[in-house]
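Right, one structure below, let's go through it.
Omission of a single protein chain aside, the complex is shown with its protein chains in their original locations.
In this document, chain identifiers A and B correspond to the written order of the chains, with residue numbering beginning at 1 in each.
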Amino acid sequence: MTTTTASRIGLALLALLLAAPFLGIGAYPMHLMIMAMLWGFIYTSWALMGRLGMVSLGHGAFFGIGAYAVVMLWNHFGLPPLLGAAVAVVASAVLAFLIGYPCFHFRLVGHYFALVTLALAEVVRLTIVGLRDSTGGSLGVTPVPGIPAGESASLFALQFSDRSVWFYVVLVMWLLSLYVWRRVDRSMTRLALQAISEEEDAAASIGINVPRSKLGVAMLSAVMTAIGGVLYAQYQLYVNPETVSGIAISLQIVFGAIAGGMFVMLGPTVGAVFLLLLSESLRILVGNQVHGLDMLIYGALLVFFIIYMPKGILGTWLDWRARRAG
Amino acid sequence: MLEIRNLSAGYGSFQALFDVSLQVDAGEAVAVIGPNGAGKTTLLRAISRLIDARAGDLLMDGRRYNDIPPHEVVSLGIAQVPEGRRLFPRLTVEDNLKMGGYTAAARRHHRERLDFVYSLFPRMKERRLQLAGTMSGGEQQMCAIGRALMSKPRLLLLDEPSAGLAPVVVQSIFDLMKRIRAEGYTVLIVEQNIQQVLRVVDRA
Partner (left out) sequence: MEFFDIFLVEAIVNGVLLGGLLALLALGLNLVFGVIDVIWICYAEIIMVSMYAIWWLHSVQGAPLWLAFPFGVAIAAALGAALHHFIVRPVLTAEPINQLLVTGGVLFFLQAAATVVFGIEFRNIGLQLPGVSVGELYLSMSRLIAFGVALASIVVTYLFLTRTYVGTAIRAISQDREIMPLMGVNPRRIYLLTSALGGGLAGLAACLLVLQYDIHPAIGLSFGPIAFLICVLGGLGNLVGGFLAAFLFAQFISVGGFVFHLEWGYVLAFVFFIVMMFWKPQGLFARRQ
């Protein structure tokens, strides 16, 4: 398949996607597509860092900050989620900087970086639980309904009862993440970062400011994940510290990005689709009768993937195609 | 005792040994001399089965041992003092020696062997609780040789024992070699330092 054919197919699919809400798709498939793009957006954000050797096990921290900041500020202070999102973005950027700066400056990488980020995710989770009087603790919390009577949407409250609106919002964000990916990829920074992830000293010796480049990408990744949290909270209209922060969601994000293939632009999205289909089909087949069977298979698959398909579904498929052509 | 026939070996796509043949009889001391990169270390690694032979035969007492797992080579009576000493830096001298006598057969005679090694290297006895990594090059070499001797080997392999050591120290190492020979050990040395090694060996 040539690149022009590929891009033609891609454009056709994109057109299809844009028209989707008008094609009479039911509510449930629409929901699935929204979730696929939302998680695709989030996993891609993580992979921005991950592919450059900065494997964070703590993105749950940013996701949680995004989710809880908007809900808390709205519920307690009536602050519109759009502004709440700005707060979350700033908070995430600052946090990423605070953690990232010393990490990259002192070359804390690999295991150490992973565990520090893990600690971060847990700190956020524990803080949310600890502030139970405001946050509702482990029971979670729901944003106060903000759509005025008689209307179906409120930009002010960032709540839309029409799923199609959410569809386009998430679609735009997802495409944005792909664009960001491409920009980071194309810029000089990317070459530098690739060199950095492999040979920091070499990169530094040709004048690339290693810590600064890393920090930039890390902050970007954190901010985007936080936005993902905002969207998630406003769409689902329910948040809970265990599902939006902590180690579990952090690992899920990592797995999603890797399952699809984190070195390829569309890899994380493929991962999102895969995970979604997996959990939904398991839920349908096995349902809530047997608690935990979906996680069982999920965990087994994660292990399987890491051992046999470390480049993820898309990555491995692309490799296989390249080898066949070559 | 040891016989190598038409041995070829290498690393990945790089071949270091081409059709090498060699024989060491009991009681002999043999040296393999050559410059860097000639494949001397590769030869010893192949003999100790740290790398696989691509072609050719490794025989001990007439029996081919090409396919045995590396950790069984010691039970054949072959012990190696690797290039660069390779002591366990954060273990004491005593623990390093203990590791030399790890095999079940060696453990039975641990006390005996330890006494023997200490008699050969009195300084090791003094320093037996010292961390191996903190010793000088010469002391480390002695310890490494001692470690190999703990298993009461029938064939002692030495990979560049003089490497990185001051001339005075090198002298004492080779004197030691003579003593070991006098004790009846069969030795195969791989070396760059021609002068010193020729004092010790029968053939090269």
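The rule is simple: contacts are C-beta pairs under 8 Å (C-beta built on N, C-alpha and C of every residue); 3 or more make two chains touch, one makes a residue touch a chain.
Everything numeric here is computed off the predicted structure, so don't read it as measured data.
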| item | value |
| --- | --- |
| Residue touching the undisplayed chain, where the options are A:Ile247, A:Met265, A:Leu278 or A:Leu318 | A:Ile247 |
| Sole residue of B:Asn6, B:Ser21, B:Ser75 or B:Gln195 that reaches the chain not shown, by the stated touch rule | B:Ser75 |
| Contact footprint on subunit B, counting only the chain that is left out | 48-50, 69-75, 79-80, 82, 86, 88-91, 95, 98-100, 102-103, 106-107, 147-148, 151 |
| Absent-chain interface as seen on subunit A, which is shown | 55, 57, 99, 102-103, 106, 108, 110-112, 114-116, 118-120, 122-123, 126-127, 129-130, 246-248, 251, 254-255, 258, 290-296, 298-307, 310 |
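In this section, only the chains that are shown with their structure count from here on.
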| item | value |
| --- | --- |
| CA centroid of subunit A to CA centroid of subunit B, Å | 56 |
